[in-house]
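A single protein chain has been removed from this complex, and every other one stays in its place.
Up next, chain A:
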Amino acid sequence: MDSPSSQESVGFDYLFKLLLIGDSGVGKSSLLLSFTSDSFQDLSPTIGVDFKVKYADIGGKKLKLAIWDTAGQERFRTLTSSYYRGAQGIIMVYDVTRRETFTNLSDIWAKEIDLYSTNQDCIKMLVGNKVDKESERVVMKKEGINFAREYGCLFIECSAKTRLNVQQCFEELVLKILDTPSLLAEGSKVLKKNIFKQKPPQPDTSSSSCC
């Protein structure tokens, strides 16, 4: 039997922390479920913060992706803000059928990232979800592209429901992380610390203090 634990014991080269943010009801949890278990179902609203893990081979590397999923309601933001810390990738999701979820990206979510992300090089990705509802679309692809260009982030449109572009979405993000030396270093650093569960070697304060 192929249990998740046997999969875990295989080991991995890098561990990356990703974060999903965006307005309530845009499909953050659905996108995550679609990616981690290839399924789509009616999900309850996320309360606070949730989390899923996915093991994946991307760019020839074995990866463990720790993906944090946040609640969209404004009043949870004090709580979700602490999860930006140390994320190598942040996925901003909007719903292509609801204009306000797109405008809130610049009004709210981009500002949240500037405020709370501790990582200068952190890769950001803009995701327009629910393209399966093409007839209800109100945000054009061009607008997404323009926003992404202006804000300097990756962009993709997808459907958590049909799974169109879902794998690509995470893959592109991770490939970009793999391409960024500082993030790569973080991904393996966390790993070592976790595996050996040791305190990092004492910084050379003793040697410097003697001079």
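The criterion applied here is as follows: a residue touches a chain if its C-beta (ideal position, glycine included) is under 8 Å from a C-beta of that chain, and two chains touch if they have at least 3 such contacts; residues count from 1.
We adopt the following convention: contacts and distances are computed from a predicted model.
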### Summary
Record lookup, UniProt, unshown chain, options "Vacuolar protein sorting-associated protein-like protein 33A", "Rab-GAP TBC domain-containing protein", "Probable COX4-cytochrome-c oxidase chain IV" or "Guided entry of tail-anchored proteins factor 1" -> protein name "Rab-GAP TBC domain-containing protein"
### Summary
Filtering A:20, A:71 or A:156 for touch with the omitted chain leaves A:71
#### Entry: Residue among A:49, A:154 or A:175 touching the omitted chain
A:49
#### Entry: For chain A, the residues touching the chain missing from this view
17, 24-25, 39, 41-51, 53, 66, 68, 71, 73, 75-76, 78-79, 82, 98, 100, 190, 194-195, 197
